[in-house]
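Removed: one protein chain of the complex. Kept in place: all other protein chains.
Chains here go by letter, A, B and C, matching the order in which they are written, and residues are numbered from 1 within each.
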Amino acid sequence: MTILTLLRRFGTLIGFVVIVCYFWAQLPDTFMTARNWLNITQQLSMLIVVAAGMTIVMVMNDFDLSVGSMASLSGIVAAMLFSFGYPIWLAVGIALLVGLLGGLFNGVLVGLIGILPFVATLATLTMFSGAAFVVSGGKTISGRVIPEAFGNFARQGIEIGPLTVPNLTIVALAVVALVWVLLEQTTFGRRLYAIGGNLEAAHLSGVPVRRFKLIAFSLTGLSAALAGLLYASRVASANPTQGSGLMLNAIAAVFLGMTMSGQGEPRVLATVLGVLILGVLDNGLTQMAVDSYVRQILVGAIILIAVSFSSISKAKRS
Amino acid sequence: MTILTLLRRFGTLIGFVVIVCYFWAQLPDTFMTARNWLNITQQLSMLIVVAAGMTIVMVMNDFDLSVGSMASLSGIVAAMLFSFGYPIWLAVGIALLVGLLGGLFNGVLVGLIGILPFVATLATLTMFSGAAFVVSGGKTISGRVIPEAFGNFARQGIEIGPLTVPNLTIVALAVVALVWVLLEQTTFGRRLYAIGGNLEAAHLSGVPVRRFKLIAFSLTGLSAALAGLLYASRVASANPTQGSGLMLNAIAAVFLGMTMSGQGEPRVLATVLGVLILGVLDNGLTQMAVDSYVRQILVGAIILIAVSFSSISKAKRS
Amino acid sequence: AKVAVITPYLAQPGTQFYVEAFQGVAGDKGWDVNVIDTQGDVAAVISRIEDMVTQNVDAIVINVDPAQVQAGLQVAADAGIPVFGMDAGADPLLVTNVTSNGYQMAAETSTYVADRIGGTGNVVMFIFDAFPPVQVRGVIARAVFGNYPDITILDQVTPDVSDGGIADSRAKMEAILAANPEPGSIAAVWAAWDQPALGALQAIADAGRSDEGIVITGIDANPQARDEIAKGGNFEASVAQDFHGIGAATADAVARVLDGETIKQRVIYVPTKLITVANAGE
Partner (left out) sequence: MPLLELSNVSKAYAGTPALRQVDLKIEAGEVHALMGENGAGKSTLIKILAGVVAPDSATIRMDDRLVSIDDAAKAHRLGFRFIHQELNVVPSLSVAENIVMGQRYPRRAGIFVDWKKLNSVAADALRRLGVTHIDPRVKMASLSTGDRMLAKISAALLSADGAPARLYVMDEPTAALTREESEQLFRVLNEIRAAGNSVLYVSHRIDEVMALCDRATVLRDGQSIDSGMLSEITHDDLVAMMTGRKVTETYPAQVAPPSDETAYEGHGLSVRKGEILGLAGLSGSGQTELLRRIFGRPASAWRRGIAYVPKERRSEGLVLTRPIFENITLPHLKTHSLGGAFLAPGRERGFATSMGDDVKLRATSTRQLVQQLSGGNQQKVVFAKALSGEPDLLLLDEPTRGVDVGAKYDIYSVIREMTAKGMAVILASSDLPELLGLCDRIAVMRNGSISIIVEAGLSEDALLNLCYGRATHSEAA
């Protein structure tokens, strides 16, 4: 009984721990090192930022397919502005504003006009991606036009004792902390959960559902733009498709996290764990030099097994 | 009042008609020709088959992200069997069986184990795609190993008067007809809609929910495999990534169609209209020589406008 | 004349260059060029060829494996519309194919690697077999490395290219570096195109292992790669395809056919050039 409850609640977490222990045993010298973990968090920082932002709209039972192309767009916008000689702070600021406005546009479509989130954000995915191509002329922007300091940001970090914690990791943690406070500790966040739990009940209680949708989608767009900038900084270049891998993984991370919450609602810390599961599998299997193709199959299978623990016990009628 | 009801119900359809009329006016000689429309249906046949199959699971409120990689896998399986000298009927049969079993696997994960459809089918997406790479060694299989007759199937058709209706179009129509009968005319389909409307109530009313999920996912997998074979026949080759564009478009088509049904439930004929909207936009804008990048933005914007009609009127309070 | 250029790969830097060069020549000749990107979807190339046949264009240029778009080529052939390959592949239904020699490019970079590491050491390969022109490069590199008994292929990585290829390659390289911490345990990284090479370079720099002398090579010599090669760091060599040359030569071939000439050459090779620190700045 208690074991079943534990499994149901923490099945996915247990799965994660098992995975980590396995890699630890297989790669005793290299896997469980601070350096490798800092590396993993740095690699995952873009995904963490997008997934944290995605959690906000998914709390309301909506979702946002356009985050990947928004990330591409914001990177392109910043890079183009760099090439026009804008200072870093201004280019970054404008790119973030583009994210905010793009998210707001999604919010208008879903919240005010009432278009299904899938249709609305799939359309804006196409539009943002088209815009990224148009703005950049379809080219990769790299080289001297990208200011040194911008590219260096991703390469540097803060020294804590013998370790250098990468800036990207720090930004990701800060975003997670902000989203956590927003969702779990403010009236705004609790009302988002109310909307997600029962939209009609929230509406009847006087929660301003439309305004909340506008704000939530705007924040998701903003975080996508931020992730795009991190990405551009990390690769010291911008390409109109570079964010496209983020969307499915971000949604997957939120859903993975949802298997760990009582009523199946998204929680940002669980989302982070979802991201970590995805990232650790990639890192560990690559270190073990598993064939790329076989790795794909393994990643899928391992996720299924990890999630099964919590799902099977939930499927049993209480 | 009546106009509002009409708009709500048929807003998307009206949008479609407007689009068609616009292209007709812009391209008076080439757009509204039987030849062009047969072309369009042939081009869209793979997507129609996948989207029709997707409709089946979406009727239950589930969905299947793995259809694209299943399409790739089935094409690869058939091509590999061709290269081992299997006869066409056997290779095609085995490829379809792979689709059925892959779909059944999805059904087990979602229906029996109770994993969220997004997580389960994203994991199988990865696994099927990995399998396609492993089976093919990552290569495109083309040239002499593909039997002539297999490649010819997609090039030929049935002569009806002066026109040749392509085989691909005929297969797509047949699949749509079958799915329509299944969903709208059988007790199976009726109960799928009941599951989609209220799973708990359907269960308590004696609908064998789990068994139905198994069957529905199997059929979706089967249709994905069929689409993969059509694709392979059309390009007379198989490539481990060739189906990957199908998934998002198939889901988008179903959602577009849903804007046209009274209660927002998926209906296969509406899905077909959704596919047509996507395809006609592509065809018309290409014929008008609109820049590829600008076309992306236009496609997104036009879809939003078409859907807005039906959404705005729905958003108004009753 | 109305000419359509159809490609699934417009987002790739190389493709853009030759499409631009093609448009440059076409502009001089006063052609009406329609550039169509199907975003990775090969079957859609067939569809767009069909659409262009409906439009009755004068010539079609494709940038995709012709074996996979036979259906479309046949429709064009039936309508008597000439189709040209621009870095596509040879095919009887194409008037001609203008391209760089992929075998030669891979041979140049892989022998560069083998020579630089003195024929011994561990090599990491980044490959992508799903795309035929890149796949042949891997074949040659494997053959070259296989011919050296003391060279071991440590890993053959197929990166996720949906993000452009840099970031995922970097993550993969970071994991490989973590798994092989001893200095000297990785002698070289051979990449079938530039993006993975750039990702590997960033991973090596970030791991603080730039001074181990790991040799990195790419192919394509895109601007970002040239910048890195010019710095004289680990990224030592790439091969420049003459994209402008390919685009211009394709346009040239189209012009000749439109003027009524017949082209006998099935493939027209445009020369390539090895880029190293010596000539990267040019």
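One rule holds for everything that comes next: a contact is a pair of C-beta atoms (placed from the backbone, for glycine too) under 8 Å apart; a residue touches a chain by one contact, two chains touch by 3 or more.
Quick caveat, the model's predicted, so the values are computed rather than measured.
Considering the complete complex, the chain that is not shown touches A, B.
One of B:Met60, B:Ala194 or B:Ala216 touches the chain omitted from the figure, and that residue is B:Ala194.
Panel shows chain A; residues 181, 185-187, 190-191, 193-194, 196-198, 200-208, 262-265 of it touch the chain omitted from the view. The chain not displayed touches chain B at residues 5, 184-188, 190-191, 193-194, 197-198, 200-208, 263, 265, 317-318.
Rule of thumb we're sticking to: only the chains that are shown with their structure count from here on.
One inter-chain figure worth recording: chain A and chain C are separated by 32 Å, centre to centre, where each centre is the mean of the chain's CA atoms. Chain centres here are Cα averages; for chain A and chain B they lie 28 Å apart. Shared contact sites, meaning residues of chain A that touch two or more other chains, fall at 133, 138, 291-293.
Touching of two or more other chains is recorded for residues 10, 158 of chain C. The part of chain B that touches chain A in the complex is made up of residues 65, 109, 112-116, 118-120, 122-127, 129-131, 133-134, 138, 248, 251-252, 255-256, 258-259, 264, 292-301, 303-304, 307-308, 311-312, 314-315.
On chain A, the positions that touch chain C within their shared complex are 27, 29-31, 33, 35-36, 39, 43, 46, 133, 137-140, 142-144, 155, 231, 234-237, 239-246, 282-284, 286-289, 291-293.
Residues 10, 32, 34-37, 39-44, 46-48, 50-51, 54-56, 65, 67-71, 74, 129-132, 135, 158 of chain C touch chain B in their complex.
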